[in-house]
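Apart from one protein chain that is not included, each protein chain of the complex appears where it belongs.
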Amino acid sequence: MLQLSLLILLIPFAGFLILIFFGKRLPRQGDWLGTSFLGITLLMSVFLLISKIASIPGDTLSYSFSWVIIGNPDAGGFSVDLGVMIDNLTVVMLVVVMLVSFLVHLFSIGYMKDDPRYSRYFSYLGLFTFSMTGIVLTDNLLMMYIFWELVGISSYLLIGFWYEKKSASNAANKAFIVNRIGDAGMFIGIMILFIHFSTFSFDAIFSGIQAGDLPFQSTAWLTAAGILIFCGAVGKSAQFPLHVWLPDAMEGPTPVSALIHAATMVAAGGYLIARMFPILTAEALLVIAYIGAITALIAATIALTQHDIKKILAYSTISQLGYMVMALGVGAFTAGFMHLVTHAAFKAGLFLGAGSVIFAMHHALHQKHDHKTDAQDLRNMGGLKSRMPLTYWTFLIFTLAISGVPLTSGFLSKDEILAGTLAFSSLNGHYLLPVIGFVVAGLTAFYMFRLFILTFHGKHADESRVSDLKESPFTMTIPLMILAGLSTFVFYSFNPFAASGGWFFSAIERPLSLVPEALQPASAEVFAQAVSALHTPALILSIIIAGAGIFGAVWVYQWKKTSAVQISEKFGALYRGSFNKWYFDEMYQAVFINGTFIITKVLRWFDETIVDGIVNGAAYVFERFSVVNRWFDEHIIDGLVNLTALGTGVLGKVLRKLQTGKIQHYLAFVVLGMLVFYFIII
Amino acid sequence: MEFTAILFYVFSITTLGSALFMVFCKNIVHAAFALMFTLLGVAALYVLLFADFLAATQVLVYVGGILILILFGVMLTTQGFSSNLKALTTNLLPVSVVMAFVAAGMMYVFYTSSWPVVVMDEPDSTITGLGMLLLHEYMLPFQITGVLLLIAIIGALLMATRIKHPN
Partner (left out) sequence: MENSFLQWLAQPELTHYLMLGAMLFCIGITLVLTRRNVIMVLMGIELILNSANINFIAFSRYSVITLDGHLTALFLIILAAAEAAVALAIVLNIYNRFKTIDIDEISLLKG
């Protein structure tokens, strides 16, 4: 299995290398190569998943070797190991990454067809898949960090793929810089653990903490390390307050948004929390839960009012990521991770569906030589139902899944998360978390159906375009159908109303907390009891709320019983706030960027008046003083200097005779000098 | 007298004899060949000291590389059979007398001082040990040496190719 996992890691990398160097010369620019490589690794990882879960579900396989040894590892030195580790979390995540990546490859063959940098695009996808696999497979924090940065760079390359567009290159820079803030925190967290344990290995650090050996013997440091490592997840998973980069990242090609900015890379944050779960203290988990809840709420409210189809999906992604993070924070480990998996399937599907719609819109606009109309704007769509039936029906399934309607995968995981937050509040009294959870569930259902209805129902904005709108080719619709299949409940649990009996819940169990007793969150058994007690009310409540959200959207946008414009005017301030994304970008501009300018202005004033004043004053004093000095210099110092020069000149005239310019004479002097020393020592 | 002792003297005499020949011979090409015998003698002495890898390196690098380089140098800097082939000397007599005294003094010091001699077991092969050391404790010197060689090669190329000189 370990060899297989290494192959899974290296095959995409080989694809990347081949395509980046020879892509242009291969037939069809090498798209079949990247896609078939991914197909092979997908089969491998499915095989790995089945054989792991079926035969050795409880074991953790790992292999590592020393990469660099510095000093003696037994006495003060350390060795940096590289290695892979396979447990149930890994294999599930691996299949998710490979599946979405494969489908996105397939989809891109149609979507990117006429792009001038077609082969470059596929090589970047390969690089991304390699890095993501690295994150999933690694057994130590250092490799995790390295691959973390590698996915960052591939995300940067793909967001800025159309770098001729100023907005795309700006978005790429923004994503990279904002991520850097989170990664800096993560690096500090890793270093806190490393300085104390002298190792990066998960296993060694976990067993050290289990034995009661805390970083710097202080529980505060342990909490700090947990929260700082979580900072990395905040950056990469676009959690509040670093969520601002993800909507801008939609400047990249749409399949990329599906792969990186919806399904896999942004979920890496969730994976990181799941990995580090055993050493997170209750306080750290509480912080994580609240960050997740705040993110979910903010993003969901923004998504209500946006017009750009991809922006809405981006905010919905942030909101769902907030859900996952909140679930992990409250201790609903399995539910959170399951939401990660189900979300990957239906959100990738939503993005690919949106891609299909945008592709068709572009095509139609191109036919009419219309380059002004925005192909991504909801207000320019409508009535696509009859023109794009396959996209329509698959999109409907994804929308139902994300809204949490029974019989879908999203319902299973979301319901478990809501039950988890309820259980958490019943144990600890944090009632805000379930309230936010249910409100966001309703908002999600509302804005997703708003998007759905505005895109596919009603009349098309410009009747003359309708005849040019066509269903996308098969390479694009097949991934949609596969993902739609995966968004139904049967793949996760045979009981459509409870996930807890399915294979997923038995395969992915919440790991034991290894931190000292007093800092542990409520144990898995206690938590599970609370969940099972509250499961039925959560189930009923979540169905009602999702139904209310869907009904609201249908009421306003399908039947038009109440005008959307009227509602927005009624809640004027709230509407404007939501429409302008709660002014986060403006706030960061005002606080951080303008703040820096203001500080520089203050410093400049300080420099010009005070520092320069001191310098000028000193200069005046010195000038007066130097007049006195001059007389002294001219008469006394100069006399001495001239005397010295005279002496040196005379000496030089004598000594220049030694300077024969012949190297061997100099060497002879050297040997003679050496001999003199030699005899002195003896 | 043991066999190794005989070998030691044979190789020492080869080494020193051809080194002395270099000092006194007139023809620079002959001197280069004498240098080859000196280097081979030193390599043989390495073998006697159980430094097999070093002996091989000595033959490869010195005899195979540096000596050839020197011969090329001779070739490129001689104009036909002019006086340049005759390597002239300066102050040969005083210098050799002084250096003979120095050598004698050093040998006297070595002979009279008592060294703490520890004879280790004869190793099978030093290659494994050298490899381990090179990649662990001597990692940094090893890398730096690589960089040094690169710089030397680039520098040598740069200097040797700049033939045109404003004269």
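As written, the chain order gives the labels A and B, with residue 1 at the start of each chain.
To be clear about the criterion, a residue touches a chain if its C-beta (ideal position, glycine included) is under 8 Å from a C-beta of that chain, and two chains touch if they have at least 3 such contacts.
It should be emphasised that the depicted structure is a prediction, and the values quoted were computed from it without experimental measurement.
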{"item": "Contact footprint on chain A, counting only the chain that is left out", "value": "655-664, 667-668, 671"}
{"item": "Chain B residues that touch the omitted chain in the full complex", "value": "1-2, 4-5, 8-9, 12, 15-16, 19-20, 22-23, 28, 31-32, 35, 38-39, 42, 45-46, 49-51, 53-54, 57-58, 61-62, 65-66, 69-70, 72-74, 76-77, 84, 87-92, 95-96, 99-100, 102-103, 106-107, 110-111, 115-120, 123, 126, 129-130, 133-134, 138, 141, 145, 148-149, 152-153, 155-160, 162-163, 165, 167"}
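FYI, only the chains that are shown with their structure count from here on.
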{"item": "Where chain A and chain B are represented by their mean Cα positions, the distance between them in whole Å", "value": "59"}
{"item": "Touching residues on chain B, where the partner in the complex is chain A", "value": "90, 95, 102, 105, 109, 136, 139"}
{"item": "Interface residues, chain A side, partner chain B - complex", "value": "68-69, 664, 668, 675, 678, 682"}
